[in-house]
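Just below is one structure, and these are the notes that go with it.
Only one protein chain is missing; all other protein chains are in place.
Right, chain A next:
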């Protein structure tokens, strides 16, 4: 299949207008790359890319796409800039803390390249708003941080025939793949059953090292630039895996499109967008979910325990009691009460959270 003939491959088939003199100067170091050249740069200029999530992955994607001259960049995120995310969200200056992430992103993109048309969608991506948003773009970058959004983005890309350049990261690991592209699989072909919500770990709970999402996001930007320029992505039916702790990378050959896939198969059961929070049993954000806890009579709130420690009578009770802290040792090391004993148990029948 010739990529330039097919809009489903993320490339417009309309005859492009010539590059301006300013563009030729500005993008000269990219134009000199033979596989890109003038035609590639024209296609890059005319490309419309949607970035879902203005977080750790979205930042490098947006920075490199803005630099490369992707003509229209859309960004969807409901959240505000938070200082405890800036170790990895390097497109947001700390002076923007508390402000809308999409507006912060827009200012950063514009400061890098004022020619870029930036479309912002300050909203939680949903089944209701996705069709309108996605239809304005050719290529979608999944830079989201939760399972429900990943299934939503996948299904929307299949139903609206968009190429999906998907990245994810947690702790020291990252994954990259291009879905719904050149008869390759979609996300559901590989992961038809969403992960058990109780076992899901996100960056808010498990942490992530900044350059991991930096590397994965940069790879997403690279694949988007290739696809936009009319070149082939290297990750159709392949998953690139990064293990930053051991310095190893792997490329896994994936299956082709699954004929029995619920959304991209021959007899799809998902013909329109569904309720993805219900499907995944988890919310479309990466905030920490409430846990199942003991009855009020069988537990004590941290603030009550703190009060109890301070008064004389209760203090004696607290001194006589044994305080077991079941959090992992590295969390215990961040902060703990002096009398607490660290007992890291996988059973975790008690959970003394200290905030």
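In this section, contacts are C-beta pairs under 8 Å (C-beta built on N, C-alpha and C of every residue); 3 or more make two chains touch, one makes a residue touch a chain; residues count from 1.
As a working rule, contacts and distances are computed from a predicted model.
Asks: Match the chain absent from this complex view to the correct UniProt protein name in "Tubulin folding cofactor C", "ADP-ribosylation factor-like protein 3", "Molybdopterin synthase sulfur carrier subunit" or "Dolichol-phosphate mannosyltransferase subunit 3".
Replies: "Molybdopterin synthase sulfur carrier subunit"
Asks: Would you indicate which residue among A:40, A:58 or A:211 is in contact with the undisplayed chain?
Replies: A:58
Asks: Among A:40, A:74 or A:174, which one touches the chain that has been omitted from the display?
Replies: A:174
Asks: Name every residue on chain A in touch with the hidden partner chain.
Replies: That gives, for chain A, the contact residues 53, 55-58, 143-147, 150, 167-170, 173-175, 190-191, 193-196, 199-203, 206, 208, 213, 239, 241, 243, 246, 250-255, 286.
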